[in-house]
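Attaching a single structure in structure tokens format; questions to follow.
As you look at this complex, bear in mind that one protein chain is not there, while each of the others sits in place.
Our next item is chain A:
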Amino acid sequence: MKLATKMMRRFGALALLGGTVLMTSGCQSMIVFDPKGPIGAHQRDLIYFTMLLCLIVLVPVLALTAWIIWRYRDKKGSKAKYQPEWSHSTKLEIVWWGIPIAIILVLAIVTARYTYMLDPAKPLESEKKPITVQVTSLDWKWLFQYPEQGIATVNYLVIPEDTPIRFDLTSDGPMNSFWVPQLGGMIYTMSGMSTTLHLQADETGEYMGTGANFTGRDFGKMGFTVEAVSTADFEKWAQKSKESGTALTDEGYQQLAKPGTSGEVTYASIPDGLFGRIVHHYSMSRGAPAGIFEKATTRSELYEGKPAEEDTTIDDEQSGHSMDDMEGMEDMDGMEGHDMSNH
């Protein structure tokens, strides 16, 4: 019994110490706490604020817990008061109904203000004209179209710094979520509708982006990079992409949309209104036939003769894309052979 309390005390102290160390040293290195855009920065501040508010409650409660357990443990000759009948105090209860109500009130007001302020559909204030990127999550890759530039990329984004980016998001497949932690929070991509997210990068750099809602087999391979560059470099990159070859055709898109993973690809042109068609394909298909004769089958039949690992390929060797090295087109040819195989 004594041992238990002793161990508990030590354990508590250790946990507290470890927690503090992790908190203070760890926060800087977490990318959510290292934002590179206005939205991410506001979100970080908000997270710090709520964390602080929580710690104001947490620390005293944990201390009180430790003290009560220590003080009122059952030991011989304990001098602590023992009042087995004492079970009600209106005053005390008012205190601990009051404290959480007050804290939640503060938090609720702050949350409401920030929710309106950081509404992802709200355009960012800036002198520069925003750039639109149309994002489509596919099985299991990202297609980014730049309608104003007339180009498209797969699994990487290049954006100009200090310029608001308007992301129009949809999905041609299961629901995913578009997340670039250092720029700001995520929004879901859903078939048959278009959601909006406004983000901006304040400095140049490469940021990690990822799909955040599970979409099946190769969901884990839906990471992408976001490269923020100067406006001039962005123009240069767009120009170069336009000049360097293959166009994304409607048929090419159909190929791309088939289940499979992909490396980074660049397209010199995009079909007119492709994004709208992707959205409307599902929102307008009212008269779809009932799939009454379709049947589920067993795992063995689905994966028959296909050892699980082999049929998924990532073009690792091609992922070394850079501004000057625009060989994306060849990726596409390489992919059609093995990558886009339908399962």
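Note that in this section a residue touches a chain if its C-beta (ideal position, glycine included) is under 8 Å from a C-beta of that chain, and two chains touch if they have at least 3 such contacts; residues count from 1.
Keep in mind that, in the parts below, contacts and distances are computed from a predicted model.
The protein name that UniProt records for the chain not on display, among "ABC transporter ATP-binding protein", "Quinol oxidase polypeptide I", "Stage V sporulation protein AE" or "4Fe-4S dicluster domain-containing protein", is "Quinol oxidase polypeptide I". Within the full complex, the residue among A:Q145, A:T163, A:Q200 or A:T215 touching the omitted chain is A:T215. Residues of chain A in contact with the chain left out of this view: 1, 4-5, 7-8, 11-12, 15, 18-19, 22, 26-27, 29-33, 40, 42-43, 46-47, 50-51, 54-55, 57-58, 61-62, 64-65, 68-69, 72-74, 78, 80-89, 92-93, 96-97, 99-101, 104, 107-108, 110-112, 114-121, 173-175, 177, 179, 181, 184-188, 190-192, 195-196, 208, 210-220, 281-282, 285-303, 307-309, 312.
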